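Have a look at the structure below before the remarks.
What you see is the complex with one protein chain gone and the rest in place.
By written order: A, B and C. Residues from 1 in each chain.
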Amino acid sequence: EQVRVLFKQIFQAGDAPKATEKKSLLISRKHQAEDTVVRVGDFQVGNGTPFVIAGPCSVENVEQMDAVGAHLSKEGIKILRGGAYKPRTSPYDFQGLGVEGLKILRDAAKKHGMYSVSEIVAPEDVEMACEYIDIIQIGARNMQNFELLKAAGSVRKPILLKRGLSATIEEFLNAAEYIASRGNSQIILCERGIRTYEKATRNTLDISAVPILKQESHLPVVVDVSHSTGRKDIMFPIAKAALAVGADGLIIETHNNPAVALSDANQQLDLPQFSNIMNNLRESGYLSVPVGV
Amino acid sequence: EQVRVLFKQIFQAGDAPKATEKKSLLISRKHQAEDTVVRVGDFQVGNGTPFVIAGPCSVENVEQMDAVGAHLSKEGIKILRGGAYKPRTSPYDFQGLGVEGLKILRDAAKKHGMYSVSEIVAPEDVEMACEYIDIIQIGARNMQNFELLKAAGSVRKPILLKRGLSATIEEFLNAAEYIASRGNSQIILCERGIRTYEKATRNTLDISAVPILKQESHLPVVVDVSHSTGRKDIMFPIAKAALAVGADGLIIETHNNPAVALSDANQQLDLPQFSNIMNNLRESGYLSVPVGV
Amino acid sequence: EQVRVLFKQIFQAGDAPKATEKKSLLISRKHQAEDTVVRVGDFQVGNGTPFVIAGPCSVENVEQMDAVGAHLSKEGIKILRGGAYKPRTSPYDFQGLGVEGLKILRDAAKKHGMYSVSEIVAPEDVEMACEYIDIIQIGARNMQNFELLKAAGSVRKPILLKRGLSATIEEFLNAAEYIASRGNSQIILCERGIRTYEKATRNTLDISAVPILKQESHLPVVVDVSHSTGRKDIMFPIAKAALAVGADGLIIETHNNPAVALSDANQQLDLPQFSNIMNNLRESGYLSVPVGV
Partner (left out) sequence: EQVRVLFKQIFQAGDAPKATEKKSLLISRKHQAEDTVVRVGDFQVGNGTPFVIAGPCSVENVEQMDAVGAHLSKEGIKILRGGAYKPRTSPYDFQGLGVEGLKILRDAAKKHGMYSVSEIVAPEDVEMACEYIDIIQIGARNMQNFELLKAAGSVRKPILLKRGLSATIEEFLNAAEYIASRGNSQIILCERGIRTYEKATRNTLDISAVPILKQESHLPVVVDVSHSTGRKDIMFPIAKAALAVGADGLIIETHNNPAVALSDANQQLDLPQFSNIMNNLRESGYLSVPVGV
């Protein structure tokens, strides 16, 4: 019995950092006062200039990604998104093209001078994915898939970590700490709405989380304006609010033909709608006009 | 039996408007396309110029309201708030000064060239309150106190209607309809945060509700940035987000000495903090600089 | 300034009971260890014998209440419910028959040797209602309508207080304290489901609230199995769970012809369904068989 008590005491000693957790988390402001700037090739995330990640929910085929990439690059978008491994509620829904999808995404991004981001769902795929894409996304359903977080912490690629469906801000920060504690501090946090009783929107955008995350942590924060509301009709005001509140960037789902999209058909913008929102954000001063435009 | 079925059919016929509810609600865009501008004396709410309602949580005494009113009027604030009837969770908490509080509020507002808003909690007090104050507030806990809504619909004073703690947007609009259906269409809707699992903030500001309300209804919408987060430290970014998303105005709790406030001591700004936020909102273009300043 | 600080200090002194709130609440176990038994005429609520309150959502007419009362009294039901003042989301929905409904309810109850319970929504109606009905219900939407609570505290009739849509247990207990603090300790608490993200049920029955309420307070607790789930198909197991967890009684909405009910048509049992559930609850030992049956 004495041994067990002792064992516990030793662990409690080991737990000491937890008591003063906020002070000691690697991702906290207390640990590092200045903002982390995540470097994606020559692109900087979190350097004070707001930016937009865009692209379709799912990578579907070469033509689709080429059409979307061509359009987005003309709009000054530097990071192209597209899902190759899709976590879907039903096993009978489209599950993504897998590694083939990663290749299509990479090729489209390269062709149009962009970087790529895509969700990885299995720990053993993280290293492989690093060969193809520039930012590895960990999705909302996997925010507390700690094995995946540890794998993401073991590579040297930027990680885009989405907040879980009903994660507290504290749990979200601790999920980021799993990655950082393994040595990878190139992390972008993403607020994407939380689950509440209100069904007028797909999720409830927790806009207050953005300044709290910026205050508690030195990591850049982006807002996924597509998943957080699931409504195109309020996307422009929501995008403005996200930038006004201090987000470093936005994620906007965009498809060349949303009506035939294999997933999330209702919430993806088509290309003219995307350009329209970008123009409005530039005209109202929320996004800077690209140099030379 | 046949009679009862017939009775039901008659009522169902009477229910017909409900089936096509959105079309027929008096407060809906379908009923009235142009924005309602609520007139408070010579002040206009919802005319496109963002504004701020400010003042303490509770009216405590003459000196307090005079000090706050003097400061706020210099900042260009036109509507002074202060609670005289306080709905408090515990019966042993400070319940407000009642009609005496309304008089103190009225005097302070008049002295400093402002209008007044205060919460009324009993249907039979609505008419009486009209003699003292310029806008009658119905609080979150009373959003579905239908007797109070009906009383508010029967007078000819502007009503500030707060969203219930966990009201859906649809329920909120229907609560406004209770007022409008009695003949009073001078209604200001107020988003003040909803109750969710997240406890980093007092409530979760449902920022998406603002553009949805503006889209569904022609009524002006304000955001209570004090109650929605309960945190002073993120009030400036939240105020910017609320205005960026399209709110017509803000409510900011302000006290001349928050440390000794009789309620909500932690979330009220002191007067210099209030001026600081106002300056920041003006400098960043979210509020217009008052003429002659 | 010194005066204000002093004023605050005086109030803080007055707040002292709040700090040690649980100890001092009149409705708490700390204040009174033994169970409160609420007396409704010669019927006892909370004496250890589980009971059922039943009747339609709304009082619609004499024939309906007579048919329901006749059936329920044969099943040994002692308390007949029926809404005369209906708090409805839309102002265009059936609002109840008012005092005429109270009279119909009273007459049906008397004729069949039962007591009556009905919701009152306006503070000024509480005294009037005492002339007609035996238990005054305060509904979920009015749980923090403190004026109504105070009115209920001022009469000497038993009060059935429903938990608010998203009230915490602590807020619920404090709402009961509003009533008790005015001198009326004949209070029955009612768990009726809370609002959550899950939409498979109308509300989420918070079954854990029952033993917590019984532990924290000496008041009897009933479970409204109709509103908490809104589903007839799981009513029997839910009724068993409510009694197993320690509820003193159940509320079951029952109508002689649910298909033509003016409100909540989908969740009300018809009379044979009601008898069926009662039989099942008796056979499985959750309800005692009435003497002489």
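Brief remarks on what is shown
Please note the rule applied: contacts are C-beta pairs under 8 Å (C-beta built on N, C-alpha and C of every residue); 3 or more make two chains touch, one makes a residue touch a chain.
What you see is a predicted model; the values in this text were computed from it and never measured.
Residue C:Ile194 is the one among C:Val40, C:Ile135 or C:Ile194 that touches the chain missing from this view. When you scan B:Lys86, B:Arg106, B:Arg163 or B:Arg195 for touch with the missing chain, the hit is B:Arg195.
Mapped onto chain B, the interface with the missing chain covers residues 166, 195-197, 199. On the side of chain C, touch with the chain left out of the figure occurs at residues 166, 168-170, 194, 196-201, 204-212, 215, 228-229, 231, 233-234, 237-238, 240-246, 285-286. Against the chain not displayed here, chain A makes contact via residues 1, 4-5, 7-8, 11, 14-15, 17-18, 21, 60-61, 63-64, 87-94, 121-124, 141-142, 144-148, 164-166, 170-171, 174, 177-178, 181, 195, 257, 260-262.
Quick note on the criterion: only the chains that are shown with their structure count from here on.
Work out the mean CA point of chain A and of chain C, and you get 47 Å between them.
Averaging Cα coordinates per chain places chain B and chain C 31 Å apart. Averaged C-alpha coordinates put the centre of chain A at 35 Å from the centre of chain B. Contact with two or more other chains is made by residues 166, 196-197, 199 of chain A.
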